[in-house]
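Data block below; observations after.
A protein chain is absent from this complex, but the other protein chains hold their places.
Think of it as A and B in the order they're written, each chain with its own count starting at 1.
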Amino acid sequence: MNTIFLLSLSVVLFAIGGFGAIFRKNFLVVLMSLELMLNSANLALITLSQTFGPMGVEGQFFVLLVLIIAASEVSIGLALAVNMARLKDKVDVEEFSKVEE
Amino acid sequence: MDELWKLGIMLLIAVILGYAGVVLSIILGPKRPNKEKLEPYESGVRPGKWPRGRLAVKYFLVAVIFLIFDVEAILLFPWALHVNDLRIIAAFEGGFFILVLLVGYVYAWAKGAIKWL
Partner (left out) sequence: MNFVKDIYLIQPELVLSIGVLVSLLVDIVSTKSTKFLVPIFSLIALSITAFFVLTNFYNEGEAFKMLSITSLSRAFDIAILLGAAITTLLAWDREGEHHFLVLSATLGAMVLVKSISFISFILSLELFSFAVIGQIALSKDLAGTGAALKFFILSVIASSFIILGAALLYGIFGTFYFPKIFLETSFKPIFQAKPLFFIISFILIFVGLAFKISAVPFHFWTPDVFRGAHSSVAGFIATVSKASAFGFLVNFLYIIFGNVPYLWGEILIWLGAITMLVGNLAALGENDIKRMLGYSTIAHAGYILVAFGIGTDTSIGAAIFYLIVYTLMTLGAFAVVNSIGENNSSLENYKGLSKNNGIQAFLLLIFMVSLAGIPPTAGFVGKFYLFSEVIKSGEYALAIWAFLNGVISAFYYIRPVFYAYGREPKYEVKSALNPAIMLAFIVGFVGILYLGLAPSALLDFISSAFTH
């Protein structure tokens, strides 16, 4: 019961993150949404690794790896945000996604 | 229960290392106080300004570098759990991991990412 609840929570969080990443305009909010997606996957991993008891160590180790991936992703995103702020003075995704001719 | 003294030694070393830095810098460091140094410390920002103003881009750089090195240290945790089982291999793997981080650090240093001002 608890597992199902937590898994549903992680799927809901994943969906929220996905919508945020695609539809929000502010890049910092997009970064937060991406982070939410990765961490909801983490929640699913933790939940499922609980069901294996002591054998679930592998899943918990994987959580650490995903945390590191998320951290590197955020740092690359922040570097991109600095670049955007230098070019356009704002971190608006729409401004940069137009294809100029 | 018998093993707890090892934890005690570790705590002791941690406390000594922590205080050693502070105390040694008080004893050994040069002291040239000026107005800026005596102001309350706000992570390098002049206090009293309007908080929504702009920050120098340097902060982002340092924050990003901190984020990376801070989080990478998690990987040492599962490594530390298995040091005893792996013996010499653990030394090899841990050494390589630290070497990778070290090269990154040297790079950031040489490119002036950490240099203030």
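FYI, a contact is a pair of C-beta atoms (placed from the backbone, for glycine too) under 8 Å apart; a residue touches a chain by one contact, two chains touch by 3 or more.
Predicted model only: the values in this text are computed from it and were never measured.
Interface residues of subunit B facing the missing partner chain: 89, 99-100, 103-104, 106-107, 110-111. Considering the complete assembly, subunit A touches the hidden chain via residues 7, 10, 14, 17-18, 21-22, 27, 30, 34, 37-38, 40-41, 44-45, 48-49, 51-52, 55-56, 58-59, 61-62, 65-66, 69, 72-73, 76-77, 79-80, 83-84, 86-88, 93, 96-100.
Simple rule for what comes next: only the chains that are shown with their structure count from here on.
Each chain gets one centre point, the mean of its Cα atoms, and the points for subunit A and subunit B are 26 Å apart. Across the interface of their complex, subunit B is touched by residues 61, 64, 67-68, 71-72, 74-75, 78-79, 81-82, 85-86 of subunit A. The residues of subunit B lying in touch with subunit A in their complex are 57, 60-61, 63-64, 67-68, 70-72, 74-75, 77-78.
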